[in-house]
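Before any comments, here is the structure.
Left out: one protein chain. Kept in place: all the others.
For clarity, chains are labelled A, B and C in written order, and residue numbers in each chain start from 1.
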Amino acid sequence: MTADAAALDILLAVLLVFLVWRLLTLSDLFKATILFIVFGLLLSLAWVRLRAPDVALAEAAIGSGVTGALVLDALRRLGAHGAVDEARPLRLNLARLSGGLLVACLGAILLWSVLSLPAGWRGLSAEAMAAMPHSGVTNPVTASLLNFRSHDTLLEIAVLMLAVLGVWTLDAEPKPSAEPAGPILDLLVRILLPLMVVVAGYLLWAGGHAPGGAFQGAAVLAAGGILLHLARPFYLGNHVIIRLVIGFGFAVFLAIGVMLVVGGGRFLEFPSRHAGTLILVVEAAATISIALILLALFVGNVREGAGRDAP
Amino acid sequence: MTGFMMFMAATVLASVALGLCRVLLGPTRADAMLAAQLLGTGAVAVLLLLSHATARSHLADVALVVALLASVVSVAFVRRLKPVGGHNGGA
Amino acid sequence: MAVLDWLSMALVGAGTLFFIAGSIGLLRLPDVMTRLHALTKADNVGLGLIVLGLSLQTSGPMEVVRLLLVWALALLTSSCACYLVAHATLQARRETGHDS
Partner (left out) sequence: MTTAAWMEALLAAPLAGAVIALISGRRAAALVGVVTAFATAAASIALAFAVSRSGVLRYAVGGWGRPLGIDLYVDGLAAVMVAITGVVGACISVCAAGYFAPKPTHADLPSDKHDRAWLYWPLWLMLWGGMNALYLSADLFNIYVTQELIGLSGIGLIALAGGSAISAALRYLLLALAGSLLYIVGVELLYAGYATLDLQQLRDRIDANPSTFAAAALMTAGLLAKSALFPLHFWLPPAHGHAPVPVSAALSALVIKTGFYLVVRLWLHVLPGLAWAHLATLLGVLGAAAVFWGGVQALMQERLKMMVAYSTVAQVGYLFMLFPVASVPEALPGALLLAASHAAAKAALFMCAGSVLAVYGHDRIRSINGIGTRMPLTAVAFALSGISLIGLPPSGGFAGKWLLISAAFAAGAWWWAAIIVLGGLLSAVYLLRALAFAFLEPPIAGFGRAPWGMEATSLVLAFIAVGLNFAARPLSELLNAGAG
């Protein structure tokens, strides 16, 4: 590694630690929120430096789109009084001291364990590379997620679905009132929304051979939905069509897995000739579902009809 | 050449990170928002520079996504929060 | 090194200078409205120069298109976002009578 690259990495690492410290100790929750959003962006740079561009892409899309809007909206719910956390800055007491010591020990153990790893550690990359020709795709990350370890991914999509169900169990609240969007915001939405749909499709397609895939595409799509919702709040209940779209990706994935069993194979065993197609089908269905899931998480459990914020 | 680009990436990152002091200084929420936006653009520049320096053209996709979604947070801010609030804002 | 390389480095270096200027402006200028100006310089010119500099180094036209697209997006989103923040700030000032 060159000195310039090392300088960049050290700068990133220092910044990340500094940001975490500040966002945990600031009593003004708005500032903490902004630092959290910035933290997400820098984390995505860190993933790039760690040569995990797929994760970087996911972090960039989720961090700057969905999570950013979500935490700012959460701040609105706290209201003027909740925006300042009186319990901060953290004062030292016995519980916090022992907690801190515990975390320090954990950190030391981790650091030491990582340092004790043999040099040139490759994990399972050799096995993965050997299996790549039968995976149906050329991006090893997609091959791992959608083929080698598709069982994990199937269950992870279920986890995302559960998040929406969890939101629906909470009390419904009135739709947030909003002033008319105004010409500039209107223009922004008009230009960005189609672009986001195109980029989402591009990421989905690129996932087969380059960084990208269902989750990244869905995050961009969801960000488009959030932008639209911010400009013109809409109702997104648990209507049958919404439920159908939310369950669609998981249902398609599971159905393909079961169909392969009926066809004489094992659960989720993609025949290598059709693996590419099947993966694309699963990813396309998952993209739509995950996008709506993320959007539903942002919209929350909103009651139908024009509501007003509590005064 | 790649060393130069890497150095420039580090410089851009350092300078926009310096701008983050504005988040801590305030005084208004709008100021903090501006600093975050600057960092977003800085991240796009860093990603493009890294993409060239490390010869990984797909990093430009990450930059594209960051640029595409950069406005979502600002829009959420102006639509859901008052720009002058906060406990020391609006002073 | 070719002339193109020197030109590219000069453009990228100039872009970086704009980022530095933008950051300093964000810290030194007195209020939100003036700081907005500093920000837009970094957003528009800084990123633009870097994109131009990198465009000279690309292997194919598609990459140039992608770079320019990123810049165009940044131009659009940053100017819209700056407008929205400024507009909201003005509105809030009018409502509260505060000047900040």
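Just so we're on the same page, a residue touches a chain if its C-beta (ideal position, glycine included) is under 8 Å from a C-beta of that chain, and two chains touch if they have at least 3 such contacts.
Worth saying up front: this structure is predicted, and the values here are computed from it rather than measured.
May I ask you to name the displayed chains that the omitted chain touches in the full complex?
Per the touch rule above, the missing chain touches A.
Quick one: say which of A:A3, A:A74, A:V198 or A:V258 touches the chain that got left out.
Considering the complete complex, A:V258 is the one touching the chain left out.
Just one of A:V84, A:A158 or A:L228 touches the chain that is missing; which is it?
Answering carefully, the residue with contact to the hidden chain is A:A158.
Who touches the missing chain here, A:S44, A:T67 or A:N147?
A:N147
Since one chain has been left out of the picture, which residues of chain A touch it in the full complex?
106, 109-110, 112-114, 116-117, 121-124, 127-128, 131, 147-152, 154-156, 158-159, 161-163, 165-166, 168-171, 238, 240, 243-244, 246-247, 250-251, 254, 257-258, 261, 265-270
Simple rule for what comes next: only the chains that are shown with their structure count from here on.
Higher C-beta contact count, A-B or A-C?
When A-C is set beside A-B, the one with more contacts is A-B.
Where the centres are mean C-alpha positions, what is the separation of chain B from chain C, in Å?
Roughly 10 Å separates the two chain centres.
For chain A, what residues touch not just one other chain but two or more?
185, 188, 192, 195
Quick check: what residues of chain B touch more than one other chain, meaning two or more?
33, 35, 64, 68, 70-71, 75, 77, in rising order.
Any idea which chain B residues touch chain A in the complex?
Of all residues in chain B, those touching chain A are 2-3, 6-7, 9-10, 13-14, 17, 20, 23-24, 26, 29, 32-33, 35-36, 39-40, 43, 46-47, 50, 53, 56, 58-59, 61-62, 64-66, 68-73, 75-77, 79-81, 85-88.
Under the definition above, what is the set of chain A residues touching chain C in their complex?
For chain A paired with chain C, touching residues are 182, 184-185, 187-188, 191-192, 195.
Within their complex, state which residues of chain A touch chain B.
2, 4-5, 7-8, 11-12, 15, 19, 22, 26-28, 30-31, 34-35, 37-38, 41-42, 44-45, 48-49, 53, 56-57, 60-61, 64-65, 68-69, 72-73, 75-76, 80, 83-84, 176, 178, 185, 188, 192, 195-196, 199, 203, 206, 210-212, 216, 220, 223, 226-227, 230-231
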